[in-house]
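What you see is the complex with one protein chain gone and the rest in place.
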Amino acid sequence: MTARIVSLAEAVAELVHDGDTVALEGFTHLIPVAAGHEIIRQRRRGLTLVRMTPDIVYDQLIGAGCAAKLIFSWAGNPGVGSLHRFRDAVQHAWPVPLEIEEHSHAGMANRYVAGASGLPFAVMRGYSGTDLPAHTATVAPIQCPFTGEMLTAVPALNPDVGIVHAQRADRRGNVQFWGITGVHKEVVLASARSLVTVEEIVDELTPMPGAVVLPGWAVTRVALVPGGAHPSYAMGFSERDNDHYQAWDAISRDRDTFGQWLTEVLG
Amino acid sequence: MTARIVSLAEAVAELVHDGDTVALEGFTHLIPVAAGHEIIRQRRRGLTLVRMTPDIVYDQLIGAGCAAKLIFSWAGNPGVGSLHRFRDAVQHAWPVPLEIEEHSHAGMANRYVAGASGLPFAVMRGYSGTDLPAHTATVAPIQCPFTGEMLTAVPALNPDVGIVHAQRADRRGNVQFWGITGVHKEVVLASARSLVTVEEIVDELTPMPGAVVLPGWAVTRVALVPGGAHPSYAMGFSERDNDHYQAWDAISRDRDTFGQWLTEVLG
Amino acid sequence: MSWTADEMMTVAAARALRGDTRCFVGIGLPSTAANLARRTHAPDLVLVYESGTIGAKPDRLPLSIGDGVLAETADAVVSVPEMFNYWLQPGRIGVGFLGAAQLDRYANINTTVIGTDYDDPRVRLPGAGGAPEIAASCGEVIVVVRQSTRTFVDRVDFVTSVGHGKGPGDRERLGLRGRGPVLVITDLGVLEPDPGDCELTLTRLHPGVTAEQAVAATGWPLRIAPGVTTTEPPSDDELTALRSLTGAEEPA
Partner (left out) sequence: MSWTADEMMTVAAARALRGDTRCFVGIGLPSTAANLARRTHAPDLVLVYESGTIGAKPDRLPLSIGDGVLAETADAVVSVPEMFNYWLQPGRIGVGFLGAAQLDRYANINTTVIGTDYDDPRVRLPGAGGAPEIAASCGEVIVVVRQSTRTFVDRVDFVTSVGHGKGPGDRERLGLRGRGPVLVITDLGVLEPDPGDCELTLTRLHPGVTAEQAVAATGWPLRIAPGVTTTEPPSDDELTALRSLTGAEEPA
């Protein structure tokens, strides 16, 4: 059972392949940033990146040229401003062209729910009257068979790999996380393979208020990566590094300063 | 705000009217049995009763003649056997005829989810090849607009009144429950009006592992009813009274012994 | 040690659970068998109850699927909608255990009504519960049921849960993604669907039971597999573990 627990480098090498659809999730909290950097270091290419809120970890992956496509609902540096590498890719195809598939948060959340539920689509109220459906093939009208009412369908998201950060795992690979849990459970269950990076590995998971537990058999690999969410945070272990988010604005604004950052990450 | 907290008799008098659709939920755990007895005492008639697992509390309501219709997925005395008052109503229309609308657990759960979500229906994999759809108007085929795959739709359940038992509430009517949470959240959110009976009312809710909190503004009325789930149980407060479930078999088997039980409840 | 036919049935069912399978457990015999397996040869067996408890490790047999001991000992407790939508429906559960009031030669199951008029039934049974979707979505299904002509019928009065429908290819046509019933374990022996036409065939007899007895307890002309074998009798260890679970004494 403990074969489930490997190093981050091994996990990324094993699970993430060129051309894969990869979702790194975490709604502000518990973002698997270290796993994103490892994907950059292993120089993956042609990825379809999926994420509700592509924040700076996706700005980095996009700037590093790992992504061919982005499926998302809000691409910004939360509380700071724009994602400059994302904008440069969309507006100027730098360093490579970036195809986009754009949804609302409600749409993305429901796409993950459908994926986790083994359904091909989800039904919601949304998109009606907006210009999104005209630019997104993955939105369709659907009629209620009982009332005749028209609603909106969105197709399931089933990434090849889903990656999240969590507070801890036990030695059997059972994973526990608490605080803002976002779409953590859904992305792990919707993905063909999954990786959870954790702050600590313990003998036994102590029950915690608000905690979600994913049984080890529902997770492909666990890697011990203390601080692996930085500059995002892990409630109970760290605080969100808001200064770092603000500093990213200057680093990412310019291709050269970003290039220096990238050189350092690639080591 | 504290006007939300009333006596059980007041709550039932205010919320439950003849002819209403009423759901008393609790998946084995936290069943609002005392509220059911209060409905019997207040002699409500013509109710459409909704419940995934009509166990002895619904056997009692049906035997007392409160129900005109039952919407359900499994009507038995869990771990014991049949519900004799339910069978007598279906097989012999005693004491009054009982219309039934029958689903599977997955169907009922999804109907509550749709109701809680403000959607007219839910999509699932289910019922395919069974004889249920031929006898239930509330099952329909639906096609995925993206893959063409055929799935099953079930309409939302939105009871007039949803009633559950919970461990505790605070003085503002915020409700907290833990252990097996069943469809508690869904039935409260799906219903036009809701009542939660609780073991205790406290100044402040202490966070608990596995606990769900429903904000007071999402609950219509709270009533303090210690032991209000008996012979079901409230984790942390009581154990399931398995002997009582077994004793019910003999009481309910015969119309006369049931009549004696009913006389005692009516007082 | 001597043993009863029900004990043999439970032990045979427990043995059918292997390794670290996830098993969707109903109450009664399936729960006894699954807990016995966990106590004997399959300590890593993951018990999943429809009440929302995943990985429950009860130290005594629960009377209901929602007893407190299940939630207290579970790895995770989820809501009932989540159990059906996130865990059962996508096929995450390897084995589903089902009982039956009636069962036909294709292992279709009735737990709804006895009598052919649904609106005026001879006997009203509890109904579907989780069974239709367990039968549809688990990797495979094991049916545990006492064998008699009342139960093993030529045609079920109501299809509550689909076994193999009317034969080969029916499950695929209906969009059912699990393999369906692979074993029917009774107090007399074990039946398995024929690999060719899916008809239930007697492949094993419990010790002391004859093929004639099994045929006599079946409401259709029961096929006997050419190489029908005899079930290994319950070991002393199995019986001891079973009786410590159920609190039963050795039969007189």
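Observations, loosely collected:
As written, the chain order gives the labels A, B and C, with residue 1 at the start of each chain.
In the analysis below, a contact is a pair of C-beta atoms (placed from the backbone, for glycine too) under 8 Å apart; a residue touches a chain by one contact, two chains touch by 3 or more.
What you see is a predicted model; the values in this text were computed from it and never measured.
The chain we do not see here touches A, B in the full complex. In the complete complex, the hidden chain is touched by one of A:A35, A:V50 or A:A75, namely A:A75.
Across A:L49, A:A109 or A:V175, the residue that sits in touch with the chain not pictured is A:A109. The chain not shown here is touched by just one of A:K69, A:R87 or A:H230, and that residue is A:R87.
Interface note for the absent chain: among B:L47, B:A64, B:I180 or B:V213, the touching residue is B:V213.
The missing chain lies against chain A, touching residues 27-29, 52-53, 72-76, 78-80, 82-83, 86-87, 90-91, 102-106, 109-110, 112-113, 124-132, 135, 149-151, 179-186, 210, 233, 235, 239-240, 242, 245. Counting the whole complex, the residues of chain B in touch with the unshown chain are 1, 116-119, 174, 185-186, 189, 212-215, 217-218.
Please note the rule applied: only the chains that are shown with their structure count from here on.
If the chains shown are joined wherever they touch, the resulting network links each chain directly to all the rest. Between A-C and B-C, more contacting C-beta pairs join the chains of B-C.
Centre-to-centre spacing of chain A and chain C amounts to 40 Å, using the average Cα coordinate of each chain.
Within chain A, the positions touching two or more other chains are listed as 118-119. Residue numbers of chain C whose C-beta contacts span two or more other chains: 85, 89, 137.
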